[in-house]
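So, chain A:
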Amino acid sequence: MAFETFADFLNMGGHGLYVWLSYGLGLLTIALCLYLPIIQGRETRRSLRRRIQRESVKS
Partner candidate 1 sequence: MSSTLQLFKQTFRRDLTLAFRRKSELVNPLIFFLIVASLFPIGVSPEPNFLSQLAPGLVWVAALLATLLSMETLFKSDYEDGSLEQLLLSPQPVFLVVLSKVLAHWLLSGLALTLVAPLLGVMLFLPSEGMPGLMLSLLLGTPTLSLIGAIGAALTVGLRRGGVLISLLVLPLYIPVLIFGSSAVQAAVTGLPLDGYLALLGAMLALALALAPIAAGAALRISVSG
Partner candidate 2 sequence: MASSWLPRWFYQLASPRWCYSITGKLIPWFAAIGGLLFVIGLVWGLAFAPSDYQQGNSFRIIYLHVPTAILAQSFYMLMAIAGAIGLIWKMKVADMVAKSVAPLGAALAVLALATGAIWGKPTWGSWWVWDARLTSMLVLLFLYLGVMALNSAIESETTAAKSTAVLALVGLVNIPIIKYSVEWWNTLHQPATFKITEKPAMPAEMWMPLLVMVIALYLVFGLAMMLRLRNEILTRERRAGWVKELLGS
């Protein structure tokens, strides 16, 4: 453990803002990169399913 206290950990020797900002950004981006395709996938599946139903009704 490189830090004595949790406050030290947050403070990062005065560089807390920079470290946490970049990790925050990083986590956010990674989360978006995973989350967006998942909801897009859900949307695609739903619309494709609707289409298939429509077509089976038609024929």
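We adopt the following convention: contacts are C-beta pairs under 8 Å (C-beta built on N, C-alpha and C of every residue); 3 or more make two chains touch, one makes a residue touch a chain; residues count from 1.
Selection criteria: all candidates are chains of the complex that A comes from, given by their letters.
Just so we're clear, the structure is a prediction, and the values are computed from it rather than from any experiment.
Touch, as defined above, links chain A to just one of 1 or 2 in this complex, and that is 2.
On the side of chain A, the complex with candidate 2 involves touching residues 1-3, 9, 12-16, 18-19, 21-23, 25-26, 29-30, 32-34, 37-38, 40-41, 44-45, 48-49, 51-52, 56.
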